[in-house]
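Apart from one protein chain that is not included, each protein chain of the complex appears where it belongs.
Chain naming follows the written order as A, B and C, and within any one chain the residues start at number 1.
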Amino acid sequence: MLELRDVRVVFDGFHALDGVDLTVPEGELRFLIGPNGAGKTTLIDVITGLTRPAAGTVTFDGHDLVGRKEHRIVRLGVGRTFQTSVVFEELSVVENLDLAACFRRPLWSLARRRKGVSQAVEEALTRTGLEELADRSAGVLSHGQRQWLELGMLLAQRPRLLLLDEPVAGMSREERERTGELLTQIAADHTVIVVEHDMEFLRRHASKVTVLHEGKVLVEGSVEQVSADPRVQEVYLGRKPSDAVGK
Amino acid sequence: MRIPHAILSGVLVISVAACSGTQSGTAPSEAAGGSEIKVGLLHSLSGTMAISEVTVRDAELLAIEEINKAGGVLGKKLVPVVEDGASDWPTFAEKATKLIRQDKVATVFGGWTSASRKAMLPVFERYKALLWYPVQYEGLESSPYIFYTGATTNQQIIPGLDYLKEQGKKKIFLVGSDYVFPRTANKIIKAYAAANGMEILGEEYTPLGHTEYSTLVNKVTQAKPEAVFNTLNGDSNVAFFKQLKSAGATAESMPVLSVSIAEEEVKGIGVDNIAGQPVAWNYYQTTDNPANTAFVKAFKDTYGQDKVTSDPMEAGYNAVYLWAEAAKKAGTVEVEAVKKAAGGIALERPEGLVTIDGETQHMYKTARIGIVQPDGLIKQVWDSGKPIKPDPYLKGYPWASGLAQG
Amino acid sequence: MIRKHLPFATIAVLALVAAPLLLEPFRLSLLAKYLCYAIVALGIGLAWGQGGMLTLGQGVFFGLGGYSMAMYLKLAEGGGLPDFMVWSGVEELPALWTPFANPVFALGMAVLGPVAIAVVLGTLVFRQRVRGAYFAILTQALAAAMVILLVGQQGLTGGTNGMTNFFDLFGADLAADSTQRGLYLVVAGVLGVLYLATRQLVNSRFGRLLVAVRDGEDRVRFLGYNPATVKTVTFAASAGMAGLAGALFVPVVGIISPALLGVVPSLELVVAVAVGGRHALAGAVLGAVLMGYAKTAFSEQFADGWLYLQGALFILVMTLAPKGIAGILGRWRSARAT
Partner (left out) sequence: MEALVNQLPIGLSIGAVLLLVALGLTFTFGQMGVINMAHGEFIMAGAYTAFLLQDLLLALPAAFLVAGLMGLILERAAIRHFYGRPLDTLLLTWGVSLVLQQLARDLFGAPNVQVAAPPWLTGAIGILPYNRLFILALAVAGVVAVWAYLGHTRQGRRTQAVVQNRQLAATSGIDTGRVDMLTFFIGSGLAGVAGVALTLIGPVGPALGTYYIVDAFLVVVAGGLGQLRGAVLAAAGLGLLNSYAEFWSDASLAKVIVFAAVIAFLQVRPQGMFVLRSRALT
């Protein structure tokens, strides 16, 4: 479904991605890990059109994504979240979700007031457990709630491929657990790529992992395979992989 | 967003109350009955034109004060109502309406730029009120409700050209700010040149407030004219003369005749940059006659010894006296009567004899060419000998027949 | 329902009935002028307050509307060429002018001309993600360039003088008090309708989207919208309002000139919106009327002070009450409510 071939990105002489190949079949939950500066976020940026690769191809469902504008890629069914979640603080939770759900409608049809809550929004609210906060402004949400709202917005978009950039960073243990449940639910009927540092989270939820290092794919496989790989241990400064990756 | 209507109702209540408040504050004018006559002074006291117009207002206030000291008009004191046109033409129209309708002034003295006059003209014609306009202008106008106390084109531009012709200057370059006066003036100049065997080497306009003249100076010096006719306005003159001088041009090799630079402007340009250059007006501070000696003295005593007097100031000063004279002759300040009485009035003014031409409501004025002196004053070197009859449509000049079909 | 609409109804009655009855004609036409500015302010409130696009060139659109109307009025007089063309040496009516003899065309152009320019400029700059300060500066330069262009084409536009001296509008004598009263009612009515329409837009999904674009343009892209389109549409709407305001302004005030659409008047309106409160549409309207009134009143008393007052007021509002009068009133209200 998603296929990257020999993708290269250069920032001022620095090779952020140096010939990455990646294939993610439909329905898979894929984790991307690697030390800081390995190129994880850059990879997501390339897929979603935020960064244009110097070379290589990115195809999603037969569509070439390179050079396509961000919103057009979203319209193909690729959605993403950001490390530092960005929600619209002046809008209420339900308005945030509603905007996310409406992008396929023609612009002129938006010139009317929202009446009620659409099914997609309803669903996103239930899944993220934000029903109670639906009419509160997004500005008052806690950090974890914001992350969920962002996930909810992503769900409301009804994408086919979801890219999550560190969804549990900065969350408390309970919040992480809830996010994990949410992730499992989502992964049941979506293709998902998750960038994550949290090793415990990784162990619990990952089926397949890709390790990036210095802009290249170092190794790919199941969690056990990857954490046993000596190259991965070396990359994480020779420490025990669990400590190092867990950070 | 929760309270917009409340706010909106607030605003309307306030503005309605405020407006009607101002309205009740102005009692019907005493112009008709009381012991005072209100007259309006409408010049830019703020904005870019304030530089020039404030001095004219000062001269007009001086005239009002002098007339009041001498007993007023028809036994009544003149009370000036001063308004600010703010260098903004619609404001001139608005304030003119206010002076006429609310303050009910007997007459208005005001304006400087052509644009401000054009903006006020419909107001004065609509309400049949009187405006005295004190600045040289581009002609082609003769409103029944305006008296023009500055020069029209045949009292300034054409004498300036006559002077250049007498000096043997046959190749002329035209430089002006991009607005009505320079464009009209240059049209006249081109027609004059065609009829008098002069050659126009170039015609350039720059936006108002333009200060970068190196390209234009290059164009002028490359064309090698014998003289430049300059209709630049305001601050542009400063930049133009500074940059012309540093390019090595001198008043001897290439005189620049200016029609918008008077004593007041010379200081800002820098005497060094303009000394020796000719200008064309009807009046200079140095004009030699007793009325002027008195005027210059009174002005300096009132406003400071470092002040200078200039042509538009003198024309504004005259305007008040000429109106007062017309009102005396008419025996009333009523507009139609004053208009009727004005024709033929002749007064000895600082610039010499000024006579109102009843037909065009312009003045007979003597044209004078002067040279800027190292002390910043202007010395007359040429005059037309006698006052020239105003001819705003240049009907008396066969070569100008194509210009004034309006 | 009734409660909700009561304040608006009060204003409507005040504006449409009380003002024409209470005010003398001169003051009424001044109020009409402020209301024209209020229409422009409404557009600025939409573009800037809601959409975050600080447009410093709104005078350009106002001017285009004004010039379209003025061209119609000049041609409607009959009697050959417009006066300024005669003294500019233009001998026959330029082709550009001919269609403006038709009032429908002139009014259409007054609105669609600004919309078209806003669409072109918006598409060009927003597509390239030019925003914030860049956009502000570009619109300001647009105003500067527009003035130079208008002034330079004296034969077509009347140069610095602009156009003035209009006599009648659809057969009614423009000088007559009754015409001016009628014009006032039209202006007030248009403002009311536009205000309601803009409010509707702001409260719609599009309005939410606009706020989202203002607060996180890049994020909106990942919601599948093209912010450039949203911004262009909004900018065009505000330009259209300014154009309509300009077209109304001309018969009310009787003049249009480049001085009305330059950098300073454009900025003054933004100031008015800031003073009134940029985030509330009513605040923008309030600001425009108040500042218009203050300018008139102040310059009648002491002219020199106006610049000080305007500058100082502005500094104070920006530092102490960035949400303007609407913000202060809002705070006061919520304080009372609790």
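Methods note: contacts are C-beta pairs under 8 Å (C-beta built on N, C-alpha and C of every residue); 3 or more make two chains touch, one makes a residue touch a chain.
What you are looking at is a predicted structure, and each value in this text was computed from that prediction instead of being measured.
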{"item": "Option touching the unshown chain, where C:93, C:116 or C:137 are the choices", "value": "C:137"}
{"item": "Residue, one of B:76, B:98, B:210 or B:362, that touches the chain absent here", "value": "B:210"}
{"item": "Touching the absent chain when the full complex is considered, from A:1, A:66, A:86 or A:117", "value": "A:86"}
{"item": "Selected from B:37, B:50 or B:378 as touching the chain missing from the view", "value": "B:50"}
{"item": "Touching the absent chain when the full complex is considered, from C:274, C:289 or C:325", "value": "C:274"}
{"item": "Touching residues (missing chain, whole complex) on subunit B", "value": "46, 48, 50-51, 54, 178, 204-207, 209-212, 214-216, 218-219, 222, 235, 238-239, 242-243, 246-248, 264-265, 267-272"}
{"item": "Hidden partner chain, residues of subunit C it touches", "value": "52, 54, 121, 124-125, 128-130, 132-134, 136-138, 140-142, 144-145, 148-149, 151-152, 218-219, 263, 267, 270-271, 274, 304, 307-308, 310-315, 318-319, 322"}
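By definition in this document, only the chains that are shown with their structure count from here on.
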{"item": "Chain with minimal offset from the mean of all protein Cα atoms", "value": "C"}
{"item": "Centre-to-centre distance between subunit B and subunit A (centres being mean Cα positions), rounded to whole Å", "value": "72"}
{"item": "Centre distance in Å when subunit B and subunit C are each reduced to the mean of their C-alpha atoms", "value": "33"}
{"item": "Residue numbers of subunit B (touch at least two other chains)", "value": "none"}
{"item": "Shared-contact residues (touching 2 or more other chains) in subunit C", "value": "203"}
{"item": "Residue numbers on subunit C that touch subunit A, as the complex places them", "value": "200-201, 203-206, 208-209, 211-212, 215-216, 219-226, 229-230, 233"}
{"item": "Subunit C contact footprint on subunit A (complex, rising order)", "value": "48, 69-71, 74-75, 79-80, 82, 86, 88-91, 95, 98-100, 102-104, 107, 110-114, 153, 157"}
{"item": "Footprint of subunit C on subunit B - complex, ascending", "value": "1-16, 18-20, 22-23, 45-46, 83-84, 86-91, 93-94, 97-98, 101-102, 113-115, 118-119, 121-123, 126, 138, 140-141, 178-180, 183-184, 187, 205, 207-208, 403, 405-406"}
